[in-house]
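First, the structure itself, so that you have it in front of you.
Excluded from the complex is one protein chain; the other protein chains are retained at their positions.
Chain naming follows the written order as A, B and C, and within any one chain the residues start at number 1.
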Amino acid sequence: MHRPEVTATLLLSCQDRKGLVAGVADFICRNGGNIVHADQHTDSEEGVFVQRVEWDMAEFGVPRHELRTAFQPIADSFGMTWSLHFSDDVARFAILVSKEAHCLYDLLARQRMGGLKAEIPIVISNHPDLEQVADSFGIQFCCLPMDPQAKADQEHRVLEKLEEHRIDLVILARYMQVLSAEFVDQYAGRMINIHHSFLPAFAGARPYRQAYQRGVKIIGATAHYVTAELDQGPIIAQDVIRVSHRDSEANLMHKGRDLEMVVLARAVDLHLDHRTVVYGNKTAVFD
Amino acid sequence: MHRPEVTATLLLSCQDRKGLVAGVADFICRNGGNIVHADQHTDSEEGVFVQRVEWDMAEFGVPRHELRTAFQPIADSFGMTWSLHFSDDVARFAILVSKEAHCLYDLLARQRMGGLKAEIPIVISNHPDLEQVADSFGIQFCCLPMDPQAKADQEHRVLEKLEEHRIDLVILARYMQVLSAEFVDQYAGRMINIHHSFLPAFAGARPYRQAYQRGVKIIGATAHYVTAELDQGPIIAQDVIRVSHRDSEANLMHKGRDLEMVVLARAVDLHLDHRTVVYGNKTAVFD
Amino acid sequence: MHRPEVTATLLLSCQDRKGLVAGVADFICRNGGNIVHADQHTDSEEGVFVQRVEWDMAEFGVPRHELRTAFQPIADSFGMTWSLHFSDDVARFAILVSKEAHCLYDLLARQRMGGLKAEIPIVISNHPDLEQVADSFGIQFCCLPMDPQAKADQEHRVLEKLEEHRIDLVILARYMQVLSAEFVDQYAGRMINIHHSFLPAFAGARPYRQAYQRGVKIIGATAHYVTAELDQGPIIAQDVIRVSHRDSEANLMHKGRDLEMVVLARAVDLHLDHRTVVYGNKTAVFD
Partner (left out) sequence: MHRPEVTATLLLSCQDRKGLVAGVADFICRNGGNIVHADQHTDSEEGVFVQRVEWDMAEFGVPRHELRTAFQPIADSFGMTWSLHFSDDVARFAILVSKEAHCLYDLLARQRMGGLKAEIPIVISNHPDLEQVADSFGIQFCCLPMDPQAKADQEHRVLEKLEEHRIDLVILARYMQVLSAEFVDQYAGRMINIHHSFLPAFAGARPYRQAYQRGVKIIGATAHYVTAELDQGPIIAQDVIRVSHRDSEANLMHKGRDLEMVVLARAVDLHLDHRTVVYGNKTAVFD
């Protein structure tokens, strides 16, 4: 059996109604598409329907550039929030960091090995420390220091950089700054943060310190879409690791770093594969 | 939003072809059904398509007793292997045991608490040891001892009991006997075994002994549909737990028991919810 | 190599000082004891030393009934908080429940199968619902309903029952009542609760509801010693399980039950094996 060269993926959410699944499937079917993956979910408390459908574009009756227009009437008839993606799209993402290098190293290495379908035109930091890391991968490093008196200015310069490089996805890879609601809004659903705890436990500052003091037997990491409320955005991925009374706070940080980089990479992967749909304050993950 | 009172669930597999998803969705849609869950998978190596679709039967245009007949033409046109289930079906299952009580206790307690949509008319064993356990739950216990000279006879008596009680699902809850191919064939896809290792590691006898001697750092348990080849059937569920050099073989057995009962219960749950489809030697689990 | 028939286990904590390990090891050695397990921990932030030492009593020079007296001078010289236990001690524990049966079934089945070195003379509840469960295991069930106007009275009656049955360990197996500080103090370090979340996330009421609303990707359970502050006591054991957007609140409860019973049983096991030492608000677990 052949593997499709290019597939289209439709992500949608709307109020649940009869005929939704059939309506979408019929559109694809009557245009000659073969569905290679379809997954859906009905949140019966909220009455919300979310779906991911992926089909082979070879022999599909509607050409790629007309697809959005062709699907619009169906979307309208059901009141869908939707987006369409192609498997050969290459996302452009920016990585924002402060002083911790592990997530940055990990993401750059993955991209270099071909494990991420993305270009990374720029790394932005409020500190100069990680310039060498970006350099060793031949990626532009832009240091925009934070002046607490002029936080809005710094954010503005970051935004300019993101726009200049036409960034699709912003990754906060241990960027230790709280972003304003204005900034966050511009990248709603397109900005992922890694928080170094198992949220909602230990939100805010120094989660490993908090975990150490509470004496937990498991620590975690959480990747989530960023919203205006700190550490409250829709969760994409979480993972945990066992610890014991033997682990000092420094050990927790050491063990936690592995989690952080793996969980962040997994979330970025899921986003790049168009496997996430945000609805309300939750993320449906069609993995 | 209302939760449906009764749903129908269709499980199917067939050779992958265009129009499959639309064909099924259209059947449900034009009869007025609202799909509450749909999941599918295409195994592109094998060219096999498997699907689970569940819809609300309230207001559905085809009455329950005519549904199989109504769907048959679609199934035929795609060459489907399929089965149809209703959410208010109550399975009847038999539990086969030898001397270890933990999985038996666990399954009986779950059923008693209402956690399993099933009746358990009988517990069958080749040893008398667990009669009291069945008794304390008021369930019939049938001891059919194994005479190595007359293995076929014993199996025959077991089969008679299963038929007498119209058993839908046979659960081997640490039944320490290898069943003949003849026996297995009669309950193909309807007999679940718990093996006390992370298969394919440590198949066969004394897996904890083998794990202890190998010095592994993690042990596991595996629930699978039974096929004629020992410990080789399609895997439904697996789980693992960390161990260390400190754990004696007895400790591994002790820790493993928790895994065995949880993994077996999970597999039984998935089967009872009609979330498993066997194809080739694999199980698609639509959880 | 022989396995010892009876071992003695010393649990101790004190301010860290030179010579502690040698002092204890020397006491055992010069009385002819063979150490079968020794583990220790120094909390360098708190300056606290905790240790577990277990040795074979066969051929040990100090008879069992004189051991406490013989060790007292060493304990005094280091200012130790300590306790001594023998491997053939059989603990007596009481299980307190409300309406949920799964942890109760699990503990009673484990004890019946010989998996817990304990006698269970009584099950106490504020509701009559689980009487049949206790009955089916032949264990006395005592219903002491809670009158909100007379909470102290009910607690007093519970305490009387615990004393009457000379209870060593109180297990709150989903006992849905907050206990007063007076009650808690009487069983400090001898009362274990299972909380149905990954603490400190979702402390308090309805943790599965909270988890559902937050959209977490992993849920957990926590067993801890009970202190006067609700859900804040020293943690003994935690475990987690993956969930997804598909899981309704009811599903989270269903999946969580398996965790609760396994985590609670593990904590009880660790306590009965004298593998836990509480210091500050933490538990050192020498597993």
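Throughout what follows, a residue touches a chain if its C-beta (ideal position, glycine included) is under 8 Å from a C-beta of that chain, and two chains touch if they have at least 3 such contacts.
No experiment lies behind these values; they were computed from the predicted model shown.
Colleague: Among A:D106, A:E155, A:D168 or A:D231, which one touches the chain that has been omitted from the display?
Modeller: Going through A:D106, A:E155, A:D168 or A:D231 one by one, A:D106 is the residue touching the chain not shown.
Colleague: Could you tell me which of B:S77, B:Q132 or B:N281 touches the chain that is not displayed?
Modeller: Touches the omitted chain: B:N281.
Colleague: Could I get the residues of subunit A that touch the absent chain, sorted low to high?
Modeller: 101-102, 105-106, 109, 112-113, 115, 136-137, 246, 254, 257-258, 262, 265-266, 287
Colleague: In the full complex, which bits of subunit B touch the chain not displayed? Write them out.
Modeller: For subunit B, the residues touching the absent chain are 41, 43-45, 50, 198-202, 214-218, 220, 234-240, 244-246, 248, 280-285.
Colleague: Pick out the residues on subunit C that sit against the missing chain.
Modeller: Residues touching the hidden chain, for subunit C, are 1-3, 16, 18-23, 25-26, 28-30, 32-42, 44-47, 242.
FYI, only the chains that are shown with their structure count from here on.
Colleague: Indicate the whole-number Å distance between the mean C-alpha point of subunit B and the mean C-alpha point of subunit C.
Modeller: The separation of the two C-alpha centroids amounts to 35 Å.
Colleague: Could you say which residues in subunit B touch two or more other chains, in rising order?
Modeller: Counting only residues that touch two or more other chains, subunit B contributes none.
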